[in-house]
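What you see is part of a larger complex, with each chain still in position.
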Amino acid sequence: MTDTLPRIVGTRELDRLVVRFAGDSGDGMQLTGDRFTSASAFFGNDLATLPEFPAEIRAPQGTLAGVSAFQVQVSDHDITTPGDAPNVLVAMNPAALRKELPHLEVGGTVIVNQDAFMERNLAKAGYEGDPLEDGTLDNYTLFKVPMTTITKEVCKELGVKPRDAERSKNFFALGLVSWLYGRPTQPTLDWIEAKFKRQRLVADANSAAFKAGMAFGETAELFDFNYEVRPAALKPGTYTHVNGNTALSWGLVAASQQAKVPLFLGSYPITPASDILHELSQRKNFGVRTLQAEDEIAAICSALGASFGGNLGVTTTSGPGVALKSETIGLAVSLELPLLIINIQRGGPSTGLPTKTESADLMQAMYGRHGESPVPIVAAYSPSQCFFAAIEAARIALKYRTPVFLLSDGYLANGSEPWCLPDIASLPDLAVEFATVPNHTNDDGSEVFWPYLRDPETMARPWAVPGTPELTHRIGGIEKEDGTGNINYESDNHGHMVKLRNDRIAHIANDISATMLEGDIEDAELLVVGWGSTWGAIVSAMTRVRKEGHKMAHAHITHLNPLPKDLGDILRSYRKVIVPEMNMGQLCRILRAEFLVDAQSISKVQGVPFTAAELHHHIIGALDD
Amino acid sequence: MTNVPTTTKADWSSDQEVRWCPGCGDYSILTAVQLLMPELGVRREDTVFVSGIGCAARFPYYMNTYGVHAIHGRAPALATGLAMARPDLHVWVVGGDGDMLSIGGNHLLHVLRRNVNLNILLFNNQIYGLTKGQYSPTSEIGKVTKSTPDGSIDEPFNPISVALGAEASFVARTHDMDRQHMMEMFRRAHNFPGAAFVEVFQNCNVFNDGAFGAITKKDKRASMLIHLEHGKPVRFGDDNEKGVILNSYGSAEIVDVADVGEDALLVHDENSQEPSLAFALSRLSAGPFEPTPIGVFRSVERSEYAAEASKQLAWAQEQSGPGDLASLLHSRATWEVS
């Protein structure tokens, strides 16, 4: 089939395209989506992705529970979300079709692996009839492709066993879709070569399947057109394609380099945070030490111990792990040492929905400890921005000698986008000054070291690390006297220290950027306030709303504690304030308490991000109120 | 150890008032440590004491070194991070039987199996001192305390057995009434390159007074303490008339030397790779009311955790050169937009 001559087919241009690959957990859909994305990135599109997979390692084959999906939006212009309803659904089996079809845009394209639509699979998916025949797909454009059969056939020539060949069918699908949407082929072929270089047969089978898919598109008389999504006019620079967890890990490495302080990660595996541990454990040549601890408590304690030793201590986890760490975070507040607590939020409460996204741990970050123990909170808002968020969190921790929360979520963690790589020289200098000499003169003239004597500007205490002569000192979680750091149970001292700990965190507001404010700043009818991963959807929705002639503005909060100093004034200058969140209104409550503004919560807690369409709908609704 | 200035006990004592109850066994342990330090040839600033919470855990405040008084049970975990980040330091961990065997039991196990270079002193007073007298995981069955008015029903841990079950490579026991012995055990712990675990019988004269009296009182020691000495037959008794043999089921048994003859006695081998011998010795006594071994049960070198981690770092740098941030960012497929 590969050697027939190309048919002449027309090419139509699209400004953007949302493809959703869906199949069984074992079908390699995440990989397929990832490759499509990479090729598109290489081609120069802007894009955003949304992987979704079951919590089981291998949910039962062929069932709805076992469906794994990957959605990507590619575009010829700047976009910020993986798209609302997909335009194209690639369904590798009946379960995938059944589960994903409801999301497809009406009239959208469905490409199925016809071979998988056998009676047994249909029954497993809960279909009584055959959806390919019984009218289920009447309102869609359906392409039935015998992917398994063709893949096996082309692989036979290579000497690949049929069972093994079948595994390459996702590359067939990838080839087909790549042809259909004019994606470059070389990056994928190169990638296959590199990835499977030690498994010759697998490499060959995947390449053959991929090429067969491309050829099928070109040859089979099914497709009259293919489509093109032109490169986006992105700002000039060198780009790479990155997901949030990788960007965040690199941000930590960068922070360590910029501070010239070694990075220590104490972590315990948990979805969706584990990949940061995996990534950083490969960065040993940057002097990064990682410890897979026995639990989350040991993980954060080890990080705190490393911070005491002069490292930048970091711990990564998700909500349930943060719960376990709370006592130690309180200790870090009392010790006033730099420490990053990174929460890749997932669906809760309890074990909840481990592989799904949610942003419902903001209140936990604010208040999840006993006593008055304020901790700065930084939140990332896009996959690539996780890099900068990590640097910013580290900056605050190092400069102000405090534990800092960095919040990301499952959507940012696994979602990806093209990233215009920053110039290293443009990164902030985080250089740290360690204490080296005594800082206090006793009445008798002797020089001593006071571990809680503060920098008048930052209110930070000195960071004196073991090994430094003359600075030996003892610190602990019992209330201490300001200055000397000695244990102190006095009433007045405690009152002073509680206030001081509060003030020193509040004070950081002087050293963070102003609220990110966009849109019709001067004359908006409505302000949307967001934080975290809702950023993309809000930006998209705002574009639509403003196109429709409405005036709106968007404030995105990157620093949730302390809040930016200008925020109160901003909130008060708009008639309506709505706060979309992937929780029951946590930031909204904080804003109401802090500024007595009648901000209204828009809440979605379904394990999936807001779509731009949903937000558009809410915004128009609020405008109409 | 070159150029380490000569110090005295006073140099190692902090200016903080010691706040244990008068008569508490913790005082004598503190003295033993403060006396030992000048002998070790280490610098104060290179020494860190880390502790959890409890009476014992107040220890770091009294040492004129670096110190962290952390939270209940977590000292071994915090110390692991510190020891990994700073393999150049001498890190000591101090805690009570509640701190290290109740809430902190798991961290102790893991630090022992990993063999992190820490000197771990467990002050076992068989009671919760700081919270005013509840029973602990080492209290004897039937113990009447505030939380067990009808007597406790929990089988106590044998800390030495727990440590050995967790792959500990250095395990020793001493008691607060014998300064020389304590100093010797602490010195050995310091010299051991890995996790060194030392159980110290400690009298809490307020809530569990005399718990160890039956074996540690001066006049009882000869007959009730079995000194383990490497390469020597295990003997004790007022006239050295008792000894220890291993029976055919691998259990250690106390015998009259006269009955079995000297040659039948077990010769202690603290370096035995296999921990079964040490384990059997740990079972000789079910509590401080019968003849109980003290000394080094086991001392077997194996690779130390922080050093291994450092080796991997060095190797990575050898392989790929010191990390370069720009290359890292460019390490995946990139493309240009102009």
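Chains: A and B, in written order; residue numbering restarts at 1 for each.
Note that contacts are C-beta pairs under 8 Å (C-beta built on N, C-alpha and C of every residue); 3 or more make two chains touch, one makes a residue touch a chain.
Quick caveat, the model's predicted, so the values are computed rather than measured.
Asks: I see a single representative of every chain type. Please write out the full complex as a formula like label plus count.
Replies: In total, the complex contains the protein chains as A x2, B x2.
The rule is short, and it goes like this: only the chains that are shown with their structure count from here on.
Asks: Provide the residue numbers of subunit A that touch subunit B in the complex, in ascending order.
Replies: Going by the criterion above, the answer is residues 38, 41-42, 44, 187, 191, 231, 234-242, 250, 253-254, 257, 262, 264, 266, 283-289, 291, 293-295, 297-298, 301-311, 313, 327-328, 330-331, 335, 420-422, 424, 465-478, 486-487.
Asks: Which positions of subunit B touch subunit A when the two form their complex?
Replies: Touching subunit A from subunit B are residues 14, 16, 43-50, 53, 60-61, 63-71, 74, 77-86, 88-89, 106-107, 109-110, 309, 312-313, 315-317, 319-323, 325-326, 328-330, 332-338.
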